[in-house]
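One structure is given below, represented as C-alpha cells, and several questions about it will come after.
Omission of a single protein chain aside, the complex is shown with its protein chains in their original locations.
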Amino acid sequence: MNELTPKDPDYEARVRASFAAQGLMVTLGASLVRVSPGKVEISLPTSTAISQQHGFVHAGALASIADSAAGYAALTLMKPGAGVLTAEFKINLLAPGIGERMTARGRVIKAGRTLTLAQTDVFAIHEGREKQIALLTATLMAVEGREGVSS
Amino acid sequence: MNELTPKDPDYEARVRASFAAQGLMVTLGASLVRVSPGKVEISLPTSTAISQQHGFVHAGALASIADSAAGYAALTLMKPGAGVLTAEFKINLLAPGIGERMTARGRVIKAGRTLTLAQTDVFAIHEGREKQIALLTATLMAVEGREGVSS
Amino acid sequence: MNELTPKDPDYEARVRASFAAQGLMVTLGASLVRVSPGKVEISLPTSTAISQQHGFVHAGALASIADSAAGYAALTLMKPGAGVLTAEFKINLLAPGIGERMTARGRVIKAGRTLTLAQTDVFAIHEGREKQIALLTATLMAVEGREGVSS
Partner (left out) sequence: MNELTPKDPDYEARVRASFAAQGLMVTLGASLVRVSPGKVEISLPTSTAISQQHGFVHAGALASIADSAAGYAALTLMKPGAGVLTAEFKINLLAPGIGERMTARGRVIKAGRTLTLAQTDVFAIHEGREKQIALLTATLMAVEGREGVSS
C-alpha cells in the first residue's frame, strides 16, 4: 500500500543521529537496534530505574520507546531536511511489562504529505520468550522550515 | 457527576507511597505536588535528560507524568488494597514542550467499579507563564487480589 | 487559552448549511441545537433505528454525533472557505446509551493553524435527568484549496 522507497538515501544515518540526540532515550537506557525503510526497532533493558510501583516497566517508558520507534519509522520515509513531531498517539497495554528486555517495533501504515500513521508493537522478552504487551498507534507530522526542527 | 468521596481515608499516604516506588518518576526527576480526591498534580523540571532530538521535552516523558497523574487520580478513589493499572491512554500533543518545568494535572472523569476514566492536562511553565501543551485521556483498571499488584 | 473570535462572521450560517448537507445526520435523525464560537451541540432522539444488539444506542451513532459536534466546533473558528476533515478521534464509552435523547456538546480545546483539538461530551437524557455516557477527543484538519472540500 505504501511507497516505502526512502526520499533520503541517508535515511539510516539521519535516524541514528537524531536518536542519539534524544536525551530521554539515553536516560532510559534504550538503544536503536534496526532501521529500514518504514521500520525501526528500539530495545530497552529492564531495571528498577524505569519501573512503576509494582516493579513492572512503567507504561510511560513503554510509550516512550514505542513513540520513538513510530516517529523514526516515519522519519525514514521523509524528505531530507524534514523534521518529525508526534501529533498524538494511543497505547493499549495488553500485559504487564515483565522480562529482561522490552522491544518496540515501529512500522509505517501510511505515509502522507503532512501526516504519517505508524504503529508500534511492544514485546517483553522474558526467559527467551517474546510476548506482545502493548500496541501504539501514532500520528506523526512532517515539519519543514520551522526553526529548530529538523530530522 | 462523580462520587468523589475517597473509600480509603488514607488515600493521600497511599498515593505518595506508591509514587515513591515508581522508579521511572525518580529517574525522570518528577515530583508529586498535590493529591486530593480525584485529582493529582505532578511536576517535572526540564533538562536535556528528558529531551527529544530538537531539545523539546520528549512526548514519552510528557506521557509518563500524565499517565502517572491520571493513574493516581484514579487511585485516590479506589478501595484500600486495590491496585491500579493503565489499560490504555491517548495523548494529543498541542505544542512543543518548551519551558523550565512541565506540570501534569490529572482528574477523574468517571470512577466505575472496574474501569475509571481520567484525563490529564499537561502545561509548560515558561518564564512564569503557563501554556497547555498536551491532553491525555486514560482508562485505568482497578486490580484486586492479584499477586504483586496493590496500590 | 484559545482565540475564540471567529474569523468568519457568518460562522453560524456556514455550520448550519454544512450540517444540513451531512446525509448521515439526516439518516440518524440528529439535529443541530446550538452553535457558538468554538462550541456546537447536536441532539439525537433515541429509537431502534440507531440501536446496538441490546437495545442501547450504538457506539457508532454516539461517535457520529460526537464527531460532527467536534468538527463543527472546530469549523466555527476556521477561515471562510476552509473545510474541516477529521484526522482521528477516540471515544471512551462510560455507560450504556439509555434514554429518550442523546446530546453531544463539542468544544474546541486548541485551534491551531492546521490542526484543531476538540472534545465532545455525550450525555443521555433519561426521564429528565442528564448523565454523561461518552467522551470523545478529536483532531480536526483545516483543508484549504482542495477540490470538493469547503466548509
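We just call them A, B and C in the order they show up, numbering each chain from 1.
Please note the rule applied: a residue touches a chain if its C-beta (ideal position, glycine included) is under 8 Å from a C-beta of that chain, and two chains touch if they have at least 3 such contacts.
Note that the structure is a prediction, hence the values are computed from the model and not measured.
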| item | value |
| --- | --- |
| Chain not shown: contacting residue from C:39, C:58 or C:101 | C:58 |
| Among C:28, C:73, C:117 or C:142, residue touching the chain not depicted | C:28 |
| Hidden partner chain, touching residue among C:43, C:76 or C:92 | C:92 |
| Interface residues of chain A (partner: the chain not displayed) | 1, 90, 92, 94-95, 109-110, 112, 117, 119, 131-132, 135, 137, 139 |
| Missing-chain contacts mapped onto chain B | 87-88, 90, 114-115, 139, 141 |
| For chain C, residues in touch with the removed chain | 18-19, 21-24, 26-28, 47-55, 58-61, 63-65, 67-68, 83, 85-93, 96, 148-151 |
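Operating definition for what follows: only the chains that are shown with their structure count from here on.
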| item | value |
| --- | --- |
| Chain B against chain A, contact positions shared by both copies (same if over half, else different) | same |
| Whole-Å gap separating chain B and chain C, where each centre is the average of the chain's CA atoms | 28 |
| Chain centre separation in whole Å, for chain C relative to chain A (CA means) | 32 |
| Centre distance in Å when chain A and chain B are each reduced to the mean of their C-alpha atoms | 22 |
| Residues of chain A engaged with two or more neighbouring chains | 87-88, 90 |
